[in-house]
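Report on one structure; see the data block that follows.
The complex is shown incomplete by one protein chain, all other protein chains being positioned as in the whole.
Take a look at chain A:
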């Protein structure tokens, strides 16, 4: 008996230690994936199921209809296609200036400033502001009759603009809201990345006679590439699911103006669910939006990945 136990014990221990090495990392990362399965994979699968059925809240039992819901959105429901156009338009209008300005701000903050902490805190302030408050304030800033912007335009003799009535004007107003909210967040990420760039690169460049501008383009930008990809990616996803800003711009309505001038795809999705109680079509809109996000993210990745530096 004793010899047998003695012989088995190390074997068992060996196995346990092997299992420990192999399994523990998985066990440690599993909480995220379990949560992701419950709140991510399951809803996606369920939504896919719903999108293939005629499914009305409070109505009859779901009936399988194949791709009819998708067909309706793509070919019959004009608001959906316009909403994709609106979303892409506002995304470009909001994201490009936002990232460029964020980069410039981060570069400025990276220089020697008095009270650097104060400036960094101020840049971050919009993120901790309630989005509802932001919506109310911006709706007033861009108001037609009593808005600040129109008041200024009248002063310089241009006259009032009904910002909500036209596609281009409402996009500008909403983009300003998005930029104001997220510029600081992105510049903080850029700033953090800039501070990890080795100083000796800049020192060497200075010795070689490179101007600050050359240093920015030849050292800072290439070094920031991974972070740029990250921010472009996050901004793409955020931009494509844009919802709160345009909704607040229309006082909480989901139709995005009188003719859907600034109705985003996320708003169409919620409108179909809430106003019309239609699970099936709403779920189909969710999947189409998911595909659009995937395509946009892939395109952005390819573009940003082309940033080259001389390394």
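Criterion: a residue touches a chain if its C-beta (ideal position, glycine included) is under 8 Å from a C-beta of that chain, and two chains touch if they have at least 3 such contacts; residues count from 1.
Here, contacts and distances are computed from a predicted model.
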Omitted chain, identified by the protein name its UniProt record gives, among "Cellobiose transport system substrate-binding protein", "Oxidoreductase", "Imelysin family protein" or "PadR family transcriptional regulator, regulatory protein PadR": "Cellobiose transport system substrate-binding protein"
Among A:17, A:195, A:214 or A:275, residue touching the chain not depicted: A:275
Touching residue (missing chain; options A:72, A:119 or A:202): A:72
Touching the absent chain when the full complex is considered, from A:17, A:129 or A:144: A:144
Missing-partner contacts on chain A, residue numbers: 36, 39-41, 43-44, 46-47, 50, 54, 56-60, 65, 68-69, 72, 76-77, 79, 136, 139-140, 143-147, 162, 164-165, 225-226, 229-230, 233-234, 237, 241, 250-255, 257-259, 261, 266, 269-270, 272-283, 285-287, 289-290, 293-294, 297, 301, 305, 311
